[in-house]
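Here the structure is laid out as structure tokens; the discussion comes afterwards.
Here the complex is missing a single protein chain, while all its other protein chains stay put.
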Amino acid sequence: MAHTTAGTDAATATDSGPATDTDAGTDSVTGGETAARGDDRWSSASQRRLVWWKFRQHKLAMAGLVVTGLVYLIALFADVIAPFGTSTFDAEYTYAPPQRIHVDWGEGLYVHGYTSTVDEETLQLSFEIDETQRIELGLFVKGEEYELFGLIPWDRHLIGPVDPDEPMYLMGGTRTGHDLFSRIVHGTRVSMTIGLVGVAMAFVLGVVLGGVSGYFGGRTDMAIQRLVEFFMSLPSIPLWLGLAAALPPGWGPMQRYFAITTILAVIAWTDLARVVRGRFLSLRNEEFVTAALLDGCSRPRVIFRHMLPSFSSHLIASVTLSIPAMILAETSLSFLGLGLQAPAVSWGVLLQDAQNVRVLSTAPWLMLPGLCVIITVLALNFVGDGLRDAADPYKR
Amino acid sequence: MSHDEPLLAIDGLKTHFFTREGTVRAVDGVSLTVPRGKTVCVVGESGCGKSVTARSVLGLVDEPGRIIDGRIAWQPGAGEPVDLTTLDPKGERMRRIRGGEISMVFQEPMASLSPMYTIGDQLIETIRLHLPLGKEEARDRAVEQLRRVGIPRPEERLDAYSFQLSGGMCQRVMIAIALAADPALLIADEPTTALDVTTQARIIDLLRDLQAETGMSVLFITHDLGVVAEIADEVVVMYLGTVVERGGVDEIFHDPKHPYTNALLGSIPRMGAGAGRRLATIRGNVPHPSDRPAGCPFHPRCDAAIGGVCDVSDPPHIVFGEARSVRCVLHDDGAAVGGDFRVDGERA
Amino acid sequence: MEPQIDRRRLLRAGGALALVAMVPACTSSSGGDNGNGASPDTSAGTASGEAPSLRALVDSGDLPPVAERLPADPAVVEPIEQIGSYGGTWRNGMVGAQSFRLDYAIGYEPLVRWNLAWDEVIPNVAASFEVSDDATQYTFTLREGMRWSDGAPFTADDILFAYDDLVANPDVMPDGLSLFMVDGELATLEKVDDTTVTFTFPGPHGLFLDALANQPINVLTRLPRHYLQKFHRDYSDDADQAAKDAGFSGWVEALQHAIGGAALWSDIELPRLHAWVPTTPISSATRMTFERNPYYWKVDPEGNQLPYLDGVEYSIVQDEEVLLLNTVQGEIDMIDRVVTTTANKPVLAADRETAGYEFFNLIPDKLNTVTILLNLTCKDEVKREIFQNRDFRIGLSHAINRQEIIDAVFARQGEPAQPAPLPESALYDEEFATQYTAYDVDLANQHLDAAGLTETDGDGIRLGPDGTPVSIRVLAPSDQKTELIDALELIKGYWRDVGVELTVQGEGSEHRYEILDASDQEAHVWDGDGGIHPVSTPQYYLPMDGLDNRFAAGWSTWLDTDGSGEGAIEPPDAAKEQLELYRQVQAEADPERRNELMRHVLQIAKEQFYLIGVSTPLPGYGVVKNEFRNMVDETYFAGGFPYPGATYPEQFYLDN
Partner (left out) sequence: MLTFIARRCLFMVPTLVAISLVAFAIIQLPPGDYLTTMVSRLESEGQSVDQAMLDGLRERYGLGQPLHEQYLKWISGILLHGDFGQSFEYGTSVAGLIGDRLPLSILLTVTTLLATWIMAFPVGLYSAVRQYSAGDYIATTLGFLGLAIPNFMIALGLMYVMHTVFGYSVGGLFSPEFRDAAWSLAKVGDLMAHLWIPMVVLGTAGTAGLIRILRANLLDEVRKPYVMAARARGVPERRLVLKYPLRVAMNPFVSTVGWVLPALISGEVIVASVLNLPTTGPLLLGALQSQDMYLAGSIILVVSVLTVIGTLLSDILLAWLDPRVRLGYR
């Protein structure tokens, strides 16, 4: 999608020009004059720490990091945080609006139940708050059993009704009467990991091919560049459609998940490859590379021990920026009905239900998964941007 | 050269960088003067604040750096000197001074020229910025300038790009640009560092010839004492944002007063000196300006440091004459001062 | 791919019949002269009315007078509400270039058609017809002086061309069309005179008229000889060249293109008998427009030439939400598909006043909301044995909490029911419809125990005879009818409670049909058809060939091939008897006797209890603007009832 190309281009673009930005000459003021020799923390700090110091200055990036961390925590502890499992539903609560949490200082939290009626003519559902129905809530209440991390059996939920059979719809009910909040929490897992796994795959492909292309140059470079060019000139939607539709029959949700991720990675690797290649091209002629070669280091050693670390922070920045692109791609695929499918729960799958006028006009809270996508993508983008700014701590 | 006022007088200049990690006192009370028609060399290790000093003159200090104190008196002709620190760095007066009255040549000639435009474009631009010339006249002058800095076939070279030229050629072009508007002062910030040795020598020769020809002053910044010996009239030795010693080139080379100067000189390989002799090195590294040691900044590396004195109180500024001074407690001794003073006085 | 294609059905018996149009024609041997009691035979003489736009053309001499354009005995259409006025455009819409929508709305002009009550076949293009007592000979009488939309005469030769030169010509259609076959042999066609043709079948074909009336665009009335003969080698030596000039690879391809029906909407030059002719092809990017056919051969009782509406305009949108918004903005005059889903009803209802439209009802010919079809001839022999056990199926049925599904998935509409004829159907059988629908976990367990599945594993899942847990993988459509998967997700829980594991395998249409075609599914889910008209849509009541109805492909193969086909599995006697009975239905010319025979078939289906259902299908609805008149209040939504074509769009008009 448009974001993918545009988003990561910046990293490539920075390596234009013969005067590479790695030179820490005296020309750039603070960096040049200050970060020279001297046994202070600046010069003795590892590059990783320097990047971190620099990163911390970027307030939005720090905020993004916090949000990202939280979202991944939610993904990790989804079973605990979600009040209900993915299959729990209440037929009375289809399209139920979100409940308000009331606080009673004597007895704690509670919500009111609904009485719902359906208009036989228009099929409009209407929900009346039933003041008499008071559903006590609690923290770390007993609820559905699950296995934490797939290992530890437990039945406590961060928040939930004291009686697990009572309805609690903090973010409203879905089309089928499931609790949207629980679904969003469970969906975090798939949505957040699809980015990670996909990027990991794209990373391997991109780094290997981009590295080979940039390091060896010449014909190898030419061939790989044609390949990259070729992948980029194909509109990605038909690629998705074709590949997604070609998934072998009878695949379960897990296999489908990995297949979709692979498809996303196949499309995403080109950007990374371009970044890596650009870096390699500019580094190839650096003295430390020549020096390492003269020292008798083997080529792979030169690539992996000397060249890769010198721009690993750039890579991390690029990678961070491609995760949100992947998340968006997953939602788009799901929108087209080609991604994951119910009963799998991901934000994209949840959004599939929200893509219609009915939801916009009568159940807008079903758009909440979209908000989650936006917040997460925003956070990840900020992190990536901050990392990119910080990637070269000597620069300023 | 009708009057004795120095062309440029820097007095108590403090340029600090306000970073999130703390204040970096890159230049911390530097005073120096550039007499008319003379070449003043600023020497010191990397990170001692020489470049920042030079840039402060032209108001070229980038964020988060700021000149927080001091005066830079600029007096190109008769009349009141201008304090450059009071000028708006983005204002018109400063713009006219840059390139018009004071020019600067940088360390990396290749990177100092935009690769997107021909060198002619950049040269003519400078000429037209400062001199009231038409396009054709400016072009003629540009060719003249290139010829003057020793570039063969200047008419053709005008249409070349920086990346098509060698480093030495680029530096010549930079010098041509710098001198295009006949400035009164040329600041050369390590102009030869990035060049190979033979090219270095030629550029130095060129600068010397040009100075002789135009009578301009040169503020030459370098860490290379060999270059200093070759072109300097006066020498300023800097350490960690302060001037530790000033003096005529011979005085500095033959009678260094500051232990740091001494040590610097000791680290130069000398012709004829015993081949097997080890070069002296200075103990330790230059500390980061934000971690400036208390007392004399050099004391942790100084062999002659006096415990309880050097690491406690700032060293005194001992003036031996108009152009000769040192910052060291070792010279705060009456006899030593007197003796040296006399010698210097005679020389001045 | 709208989720709700599932409404097709028929008028409640006796309801709203005041509106009936053409007089019931003779189904059997009594072939009336023009089948049109309500109008004078000499209507041509009195046909004074025509659209102002056409009159202008007549006045300018560009068009012959209306009397010359109409046949001697034009079909008279009784308006549903009242005589209309000329003018206006019917604004409609479709998602993508889905030509079958046009087939249904504009293309329905067969020789014979269904009446509005969907209980009788009446004349249409044919002025009358006659059926031999043994249902082997069908004679159709055409209308004299009837013309194609380009003014060329429509005669028996056109039918002969369509049938003998195209359908029955092995060069063009190597396999013919099954519609015209009995026992794999094609009928022969004989031209009696210029307006009379007779089909003779090798054996009885009792449902031939129904089949003709069922098809939205039947081949016999849309292949003009004068236009297509240039592509036919028998008529023109340059046929190949003409075909190539038209962009085809050869003459056969050109003709096949025409037979296929797509040409109707892509070739605007093709003459036709429809009320409106297209002025832009379906390939137009955003909309397709139609204008009136000046030679249309129907009139209203006052002799005014139909249609009333000047034209039709279909906006071609790419997303159904756009169409929905257009509808609630009042920019669609009448629409009955795509946007009129159960889910959208509240949205559409909210804007009824402002946009000025109302709902009309559609009675779907659906079987059920959710029909679970266990594959009784499943390739896994252990499962096959389990699935074939009737107690097993009864147990699963009792385990389903139908009311909860109705509440959660089906907007609380409908009653618990099995896949059986609906109350609206003449063949309704209350016991069949409601047997085993009670939600009773104990009873379910008893039946499952009775099926021999008494052992359970540690998770409480029953073990099959081979000692493995009983699990059923149910194939479900992932790209349409999403409510099916929603319902399955709930059923999964109910079945889990009685110790049967259910997994859902969602697949897109293409792949789903491949799996079904190979009978590789353990079970699948669909809504099913034939709740109203089991006679013409019997495939969910007995093992028959097909895809969505595949619950015992092995049996139907055995029955079709007498046991010799690949994958054939001998069915139980009950199934054999069902097929035997249904063959008699097909050969029977009398509708009453057909129903009688069909009751036997259904009786066996009830006893066998092949399929498990959830609830009665949801009623459909359509949206019609208040000023858009002569639209029925209620009609059927069914594959065999080409709607809205069957409600006489030619007499719709706009009341300004």
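Letters are used for the chains, namely A, B and C, taken in the order the chains are written, and counting of residues starts over at 1 for each.
Operating definition for what follows: a contact is a pair of C-beta atoms (placed from the backbone, for glycine too) under 8 Å apart; a residue touches a chain by one contact, two chains touch by 3 or more.
Computed from a predicted model, the values in this text were never measured in an experiment.
Peer 1: So there's a chain missing from this view; which of the remaining chains does it actually touch?
Peer 2: Spelled out, the missing chain touches these shown chains: A, B, C.
Peer 1: One chain is left out of this view; which of C:529, C:588 or C:634 touches it in the full complex?
Peer 2: Of the candidates C:529, C:588 or C:634, C:529 is in touch with the missing chain.
Peer 1: Using the touch definition up top, pick the residue from A:243, A:259 or A:308 that touches the left-out chain.
Peer 2: A:243
Peer 1: Where the complex has a chain not shown, which of A:230, A:288 or A:304 is the residue touching it?
Peer 2: Only one of A:230, A:288 or A:304 touches the chain omitted from view, namely A:230.
Peer 1: Looking beyond the chains shown, say which of C:76, C:97 or C:487 touches the absent one.
Peer 2: Checking the options C:76, C:97 or C:487, the one contacting the hidden chain is C:97.
Peer 1: I need the residue numbers on chain C that touch the omitted chain, in ascending order.
Peer 2: Touch set of chain C with respect to the missing chain: 5, 8, 96-100, 173-179, 247, 252-253, 256-257, 259-260, 262-263, 265-267, 281-287, 315, 317-319, 321-322, 325-326, 328-329, 331, 365, 480-481, 508-514, 529, 537, 546-548, 638-640.
Peer 1: Please give every residue of chain B in contact with the chain that is not shown.
Peer 2: With respect to the unshown chain, the touching residues of chain B are 58, 60, 90, 95-100, 103-104, 106-108, 111-118, 122, 125-126, 129-130, 161, 163-164, 174, 177-178.
Peer 1: Over the whole complex, note the residues of chain A touching the chain we left out.
Peer 2: Residues of chain A in touch with the missing chain: 1-7, 9-14, 16-19, 21, 25, 27-28, 60, 226, 229-230, 232-239, 241-243, 245-246, 249, 324, 328, 331-332, 335-336, 351, 355, 357, 360-361, 367, 370, 373-375, 377-378, 381-382, 385, 388-389, 395-396.
The working rule: only the chains that are shown with their structure count from here on.
Peer 1: Find the geometric centre of each of chain A and chain C from their Cα atoms only, then give the gap between the two centres in Å, rounded to an integer.
Peer 2: 47
Peer 1: Take the average of all CA coordinates in chain A, do the same for chain B, and state the distance between these two points in whole angstrom.
Peer 2: Going by mean C-alpha positions, chain A sits 52 Å from chain B.
Peer 1: From the mean C-alpha coordinate of chain B to that of chain C, what's the distance rounded to whole Å?
Peer 2: 94
Peer 1: Which stretch or stretches of chain A touch chain C in the complex?
Peer 2: Within the complex, chain A contacts chain C at residues 87, 89-92, 94, 118-119, 121-125, 175-177, 245, 249-250, 337, 341-343, 355-358, 361-362.
Peer 1: Going by the contact rule at the top, pick out the chain C residues touching chain A in the complex.
Peer 2: Touch residues, chain C against chain A: 321, 324-325, 328, 342-347, 349-350, 404-405, 407-409, 411-413, 478-479, 482, 485-486, 489-490, 492-493, 504-508, 510-511, 514-515.
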